[in-house]
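Missing here: one protein chain of the complex. Every other protein chain is in place.
So, chain A:
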């Protein structure tokens, strides 16, 4: 236990000094996607539900925050709160529908529902269609701290990330989280113990989608942009990849996975290799599934257990 606390402390110190060493916008992007992947991992890693349309919650959070910031002059914390609640609300509706089916069907239902929202956002007047919402103001936090400064923005994003990360941990280690794991391991048994399995899945879905919305809202403020890219099925595939690559069902897996995927994208974008991005993503998927199903963190844990355990 003490060992883990030291690790957290170490990570927080790194996170605090990081912006002096690395471009803060890149770090903020990383934190947003890491939060998105953590939210997704709550569902895939701890309940065993593969949602293939999670981008819709990222995008919805982003659109709501973007629209409110552009047109009402809300302070950023309220804008983010609204985006998070909006995504959670959509998650409540979509989750209610999706938990009616299991396994592969669950994946197909969530993908189809996300596509429904994609076409809606494509046509709806308030999203700016193909252009998206541009020039979203970052505003001043609580009306006091100007977020146009990248450093201030970074620490704000870091605080949001730590909150989201903590909430996922809290959920996983609560009695509620234990039941979720029981559902993952043996659903018929959880049913026979008298748990209403669908309700538990539904609540987990709502938490996950609200956190994905939080990530999307924050991302919109960071880049001052909300666009269709965030609702596209490519984005849903990316978050699956991050979680799979990092290690699903592990605490730090999504963080590591997001770090690797975002770094690869950053290295490739702009250059000659930009065209290869989907090919490389696809290849990583194939290799992960064939040889590497526990992901980076999972394999590392196995290695430690084998040699030092």
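Note that a residue touches a chain if its C-beta (ideal position, glycine included) is under 8 Å from a C-beta of that chain, and two chains touch if they have at least 3 such contacts; residues count from 1.
The rule is simple: contacts and distances are computed from a predicted model.
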item: Protein name, per the UniProt record, of whichever chain is missing from view ("NADH-quinone oxidoreductase subunit C", "5-methyltetrahydrofolate--homocysteine methyltransferase", "Amino acid/amide ABC transporter membrane protein 1, HAAT family" or "TIGR02186 family protein"); value: "Amino acid/amide ABC transporter membrane protein 1, HAAT family"
item: Which residue of A:71, A:101 or A:302 touches the chain not shown here; value: A:101
item: Residue among A:30, A:197, A:284 or A:297 that touches the chain left out of view; value: A:284
item: Of A:133, A:244, A:261 or A:297, the one touching the omitted chain in the full complex; value: A:244
item: Contact residue for the chain not shown (choose from A:23, A:163 or A:276); value: A:276
item: Contact footprint on chain A, counting only the chain that is left out; value: 50, 97, 100-101, 103-105, 107-109, 111-113, 115-116, 119-120, 122-123, 233, 237, 240, 244, 275-286, 288-290, 293
